[in-house]
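My questions all concern the structure below.
Yeah, one chain of the complex is gone here, protein chain that is, but the others are all in their spots.
== subunit A ==
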Amino acid sequence: MLSSKGWDPCLETSFLHCRHQEYIGKVTHAVFQTASGKKRVIVATEKSVVASLNLRSGEIFWRQVLEESEPIDGLQVALGKYAVSLSRGGSLRSFHLPDGSLIWETSLYTSPSPAQLFLLPSDDLLVLKQGIVYVVSSADGRLLWTSDLLDESRLAQTSLSFEGKNIYVAGFSGSSLALFRIDASTGAFTTLKTTEPLNPSSFVLSSGVFAALDTQGNIVTGLMEAEVVELQKTSLATLLDSPVSSAQLLPDKIPGGCVLSTDGGSIFVLGLDKKGVEVLQQIQGPPVVSNSIVLDGTFAQSFLQHINSKEIRVRVLSGKEWIETAEETVEVDPNKGGVQKVFMNAYIKTDRSRGFRVLIVGQDHSLALLQQGKVVWSREEALASVVDTLTAELPLEKAGVSVAEVEHDLYEWLKGHVLRLKSTLMLATAEEQTALQALRLNNADKTKMTRDHNGFRKLIVVLTSSGKLFALHTGNGGIVWSRFIPELSTKGSLKLYPWRIPHKHVDENAVALVLGSSHDGTGFAAWVDMLTGSVQETLALPYSVKVALALPVVDSSERRLHLLIDDQNKAHLYPTSDESLSLFEKYMQNVYFYIADKEAGQIEGYNIKSQVDAGEEGGLVFQSQKIWSVLFPKDSETIAAITTRRADEMVHTQAKVLGNRDVWYKYLNKNMVFVATVTPQDSRVGAANPEETWLVAYLIDSVTGQILHRVSHAHAQGPVHVVFSENWVVYCYFNVRNHRHEMSVLEVYDKSADGKDVLQLMLGRYNASVPFSSFSPRNLEVKGQSYFFPSTVRTMSVTFTARGITGKQILVGTIGNQVIALDKRFLDPRRSADPTPMEREEGVIPLSEGLPLFPQSYLTHAARVEELRGIISVPARLESTCLVFAYGIDLFFTRTAPSRTYDSLTEDFSYALLLITIVVLVVAIAVSMVLSQRKELREKWK
């Protein structure tokens, strides 16, 4: 469990290029805390975060990140000072409201089953888990009492309400409804009987009364005070004055009432009491119902409805009547989708009347506060669930057109330089230092919407699991545009592909292809402009996309040809123009792809055979044929990781010159695939037998299916994290026997060229510029070595630079949610205990069993990227530098220079100081020249 407070290391003087943004995820529970002191709202989210937000601005006061595998089932504020969360694994945790520190923690049970958390009128906490009731003291987390209502059999869809001293619980036991009454102080319970058996389709419980819908179209109500509950049946048709074919009771809680939705699209708010059931209000169209609050002894609740995509109507129901003064129409951003959840809070206005504010959670996971008919603030919480990223170049700066929002004036420029000069000469005061820091951070140059010379300014286009796309500016991390595509929110796997990256037509915008596919066999494609965010085209696909291949061919308008492989292994070509067909036909024979099936434990290779009739859907469809397969024995190997090289990777040189002037040639086959398999085992802790756990690493040519190399590691266990770059693979796993993490490296060299001289290589067919065929067998040599790694790995990546000259760093995301840059030279398979002088000259480091972690190698400094899931590296135009973007719940961006910035001056290099030095020197030269001439003259007159 990790907490963080609002300190950002990126604001420190020495880390100018990093940006750290904190998010919390999609809010599932919220409790307002406005009674005294700071106005705040406590929220719990899908990402298992408990956070306290400033109600005025939406900023995070504090947050606690709990185990992601245990979603938060309930959140309450107890005794006015503790925020209590209930996790799926049965952990009840209490956090101090002002600072978020953990006050107490109780583990009630261990089974990962859903439960509900309630606050009793006595301010104690009640947990209801499938028919077992736990009551916990909110002061210290002590278990006061527990009762098992059904003797360990399960109660489904439970509901609970309080009335006076009693707690009422209802739930399905099998298909029949079971009702219970519990004494709140002792936990003694009574099983209530009904006058006739109940088998309802849906039910609700409200203030000691229950309402259920039976299969005959009646609403059955009963008072739960008596031992034997008398049932009252009312026909829905007579109650609602209209025939109803199907209806449902919504689970929204209304004290003393319930919400009924009918097939006609209407919603009825029903009142339940001793006398029976009555209709309080009828609402057209489905509203979103908030939690209820107590107002002057009655309950109040707000109902939100979309009038159109831009406007929301907010109404508050108190007792039987709408509060007229509270009815508001609020304009919202149509880019956020529909409202999914509402939380309501009341406050006293300055004129002593009552006002209401609501917190809404949108379909795009955003969180917004509505008050006084306006959106006061909103948070883009979709950014906590990034699934894929792309980078886009900004447009070129055109002469005469200033695209920058804020240009420096001369005075500002001068002031900045004077400040820098003072700082360099150590004359600056503390205030001036802070002013300089602010100036550096908000440098308008950084946030310009144009390309810069060094290629540091880019747009990072991120796709989130909510189906919303964002473009983030690398200069300040700000959102340039965002686009919500509702069709994507229902799709399971989402991916981004670069569809069109203009090189010739530089004034045109880059386009990204967004693909989503779901298990029901349908897919969705959208083409989005990467600079403006406008959706150019959408397409519903009648198949789910297994693999999407970007072909190395572009058409005349620079659209890249893409092949989408469907579940029948048919290939669909996009764009569907005649031009792309003719381009593809030339190329078709050489298109190979592979499909890995982790469940079946096999990898199959395919080749495109011929075009087939597309049928009704149209488009360009091709038949594939299976040409190879690799089948891993099911009982001893399951696929743990599959990785290929990045298609756009630049390799500077194919040759590696050794200390003894030997040359080794890197085997740079772009079709090489790394596959790691591990021994299948049950996931229980300690179940692994070190003698029987193996990891087998394969290097497979994905064109021919040839296994180029196969090596097994004893006592190794997953998860396996892999990085594949140039001719090497680095993979990380856990060694069960040594109880340590290990990192292994494999480097592949082509030995076919051995014995050839340089001239032969330059002219012959062994150099990298000549196309080579996978069908020509090569003589390969694979070098390997393993090292211990002193940290647990969450994810791994590698730096990429513009030309591939700069050395490589491996970027490791650790269990502590930090990014470490590890020099590739430490993972050299040629390291030996005692390197020869020649090897030393070449830079081979003496062998050690462990890989070193230096404090300076933490790219994230002191920042933590909570629940770190991915690290992306993008080359800048400057060869030495690489941009690194890490995402988890938080986002982090920085620059790294694996071999130092050898090709540029630092950004805050003081040109003024240089200029002044030159001027002073020139003046000094002139003065001394004059003086020496005079002296000479004097000498001559002597």
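Note that a residue touches a chain if its C-beta (ideal position, glycine included) is under 8 Å from a C-beta of that chain, and two chains touch if they have at least 3 such contacts; residues count from 1.
We take it that contacts and distances are computed from a predicted model.
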- Task: Write down which listed name, "L antigen family member 3", "ER membrane protein complex subunit 10", "Glutathione S-transferase" or "WD repeat-containing protein 54 isoform X1", is the UniProt protein name of the chain that is not shown.
- Result: "ER membrane protein complex subunit 10"
- Task: Among A:Asn671, A:Thr704, A:Thr792 or A:Ser904, choose the residue that contacts the chain missing from this document, as touch is defined above.
- Result: A:Thr704
- Among listed residues A:Gln372, A:Ser848 or A:Thr917, the absent chain is touched only by A:Ser848
- Query: Out of A:Trp628, A:Trp664 or A:Phe893, which touches the unshown chain?
  - Reply: A:Trp628
- In terms of residues, what is the contact footprint of the unshown chain on subunit A? 589, 602, 604, 607, 609, 625-633, 636-637, 696-697, 700, 704-707, 710-714, 735, 738, 742, 744, 765, 771-773, 775-777, 784-788, 833, 847-850, 936, 939-940
